[in-house]
Structures are given as structure tokens and as C-alpha cells.
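Left out: one protein chain. Kept in place: all the others.
Right after this comes subunit A.
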Amino acid sequence: MAEKFDVIVVGAGMAGNAAAYTLAQAGLNVLQIERGETPGSKNVQGAILYADALEKIIPDFRDDAPLERHLIEQRVWILDDESYVGSNYRSEEFNREPYNRYTIIRAHFDQWFNKKARDAGALVLCETTVTNLLLDGKRVIGVATDRKGGEIYADCVILADGVNSLLAKKAGFHDEIKPRDVALAVKEIHFLPQETIESRFNIGEEEGVVIEMAGKITAGMMGTAFLYTNKESITLGIGCMLSDFKEQQVTPYQLLEKMKDHPAIRPLLAGSEMKEYAAHLIPEGGYHAMPQVYGDGWMIAGDAGMFVNGLHREGSNLAMTTGKLAAETLIELKEQGKAWNARSLARYQAKLDDSFVMKDLRKYRQAPAIFEKNPHFFTTYPELLNRAAHTLVKVDGVDKKSKERSIKSAFVEARSRLGLLGDAFKMWRAFQSR
């Protein structure tokens, strides 16, 4: 006899776990299927956890979630080949509970989150890949898997299978993801003793630092890099648009190697031992690249639906929130005795529109295109900034007025007056557009 559930959730990442947990809590009969050996084993993230999104799902998550450090300091670096101009923001306010942002290691965190879903009553199968959606006309009625006898039925399938959702594509719900809509990121975890990390980054036990980086390290491509402190390790990574990698014939790995060799980064990693290397896609196409996210008996949550705010490096919180909203839509409709079809599930879209998820994605809808068409934001400006800083800081007998003049002319020479104005406007539009 074929198994039948209320809901099948595909994937045990942030979105899938949020959905499965919420559904199971409400007493629905949930099956969650994950292809990885354990939840989290396939998941790659920087990884910063934004407490707010999780708090709304599991209010007391701080009691037992595997959290590495809470962040008390944010550094932003604009890098040239041998230098950086940076800003730091550090505040004791971030040191007061409840903390707002944490570093996590996804492999551990996802297992914890998934255990919550299981404890709430979700049935979880790992090491099982969903190969196809079962359709009855246009209606999704279940899934097929790579295991013998692996067809399972459900009234609704939530696709939380991450970026480049093959299932949605196979079922014809959306087109192949375009290289200019995804970033390819590589990251490494480097082991360092806890004491070393704390002295190197000027932080106490459980306190953490993030460094966000942009500039020459991405070799002119649209992208950013990051470095976070975990309890006994450092995560660092770099990502650029897939289309740029293709065009420039550079591998992400080369970029990461160069990054680790930057004179400002090398000392932070000195003596460390590489623990883990991973590459992963991040859907950064933004608002204009978003697919349809619901239909007859199906919904999409998380990366699979392009729910990522690339500009602010937010993904996991959108994934959790969309997973939760998808689940709540189903729960509400069930309580009202309504069927789960394309018409009723439109409520999911309404919930999304009403949340920070779509509000933010709409706000930054121009950003991807603006940055894509203006690569000088990633090359010329970092260089100019760094040279300006160098000129100002160096004491060499040149009077300050002349220094300022030379900085100004360097900018004008590189971008022209109109160009500078235009760039300022574009930058403003990327962040402010509504």
C-alpha cells in the first residue's frame, strides 16, 4: 500500500525544517525527505543566523540550538590588491541578551532544527532523493524517489529543495535558472584554537566578528567575500555571479586562494588547519527573477523560490520565514476546511507580500541589474578609495591641499564628473529603489 501524507516537504534545510516543524506542531501528518546523509550534510552557508526569523518559529531556540558566537562587531572592508579601507561597528548593545545575530555551522544547526521537527511529529527520511513530482494533470499528488517502491502521495508538496530546484524545473513550474541570476560561492572552514581566535579578533568568549569584503578580491566580477568567527574555527568565503565566472574564465577556487593570501587576511588565518571546503550556488536574481511559488498542490519556499536578499547577505532568514508562511497557509486553509489548490494557495503569496521578505526583495529589485551593468563598483572604486586613503595617511612632505586635489583628480580621471554623479545616483537607486 502506497503511503499517503497531508504534506510532503522536500529538503531539510532552513526552509524545509521551518515548514515541517510548523506543520507538525499543528498536528498535520508530515513527511520530510532529504537527500543528504543527515539534515545539513549538504548545506553550505557562511553562516550567520538572524535570530528574529527563528525566534518567530521556535521562541526558546537559544536554550539548546548549537550556536557558535553572537556577533558584536561588523567590519566592512573595501580591498585593493595590497590594502583595504574599512569601517568597524562594534557595540556593547550587541552583547546584551537576547542576541541578534549568531554564527552557526550549518551541519550542526540543521540537525538540531530537524530534530525539533521530528520531535514535533514529522517523519523524516534521509539519504533519499526526490526524483520527480507525481502529477495528476496539473495537480501535484506526490513524489517519486530514488528508492525502490519509492512513490509517496500527499495533498500538498512543499518544495524546499534549495537553489536550482530541479524538481520545479522538471515539473515545468519554472525555467532553468540563468547564470546571471545565481552567484557561485566557495567557502572554507579553518580550525584555530578558541584562545587564538579570541585574541586575534579582540573578542571574549562567545563573542564574534564578521568581516564583509568587496573590491579587487573579486577580480572585477560582481561579488563579495566574508569571514566569520566560529567557536573554534573561522569561516571564510567568496562568491561572484556565475555568468561572470564563465566570462572571466576564473575559478572560484583561484579567487579564494588569492583572498587567503591578501596581506590583511593572511595573518588572521596563520597557523590554521583547513577543515572543510565547499561550493554552492546562491540565487541572487532578486525580485525580477522570482518564479511562481505556488500552484495546485504545491508550494515553493526558500532558495528554490529565489528568496534571497543578496545585497544584505540574507538567505536563511528568508528561507525560514517562507517555510513558515507556506506551512501556516496550509494550516489555516485546513482549519477552514478549504482544499489546497492554486486558488486557495494564493494566500501564500499574499502572506509573502505582506512580510519583510517581499518588501525587501521589491525594494532592492533594481540592485542586481545596476551592479551587473556597472562593474567599476567592484574594481575602479576600491582602487580609488584605497589610493585616496594611502595619499591622505602617508606623511611625505606634500601639503594636504595638494593631496586632496590629487585624490579628486584621480576620481575624475577615472570616472569623469558626470560618471561620478551617475554612479552615486545608481548606488542610491540600488539601495533606495521602491
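Throughout what follows, a contact is a pair of C-beta atoms (placed from the backbone, for glycine too) under 8 Å apart; a residue touches a chain by one contact, two chains touch by 3 or more; residues count from 1.
Heads up, the rule we're going with is that contacts and distances are computed from a predicted model.
Looking at the choices "Threonine dehydrogenase", "Protein FixA", "RsbT antagonist protein RsbS" or "Phosphonate ABC transporter ATP-binding protein", the name in the UniProt record of the chain not drawn here is "Protein FixA". Only one of A:83, A:145, A:224 or A:374 touches the absent chain when the whole complex is considered: A:145.
Across the entire complex, the residue among A:9, A:58 or A:107 in touch with the chain not shown is A:107. Counting the whole complex, the residues of subunit A in touch with the unshown chain are 3, 38, 41, 105, 107-108, 123-125, 127-128, 145, 147-152, 191, 193, 232, 273, 275.
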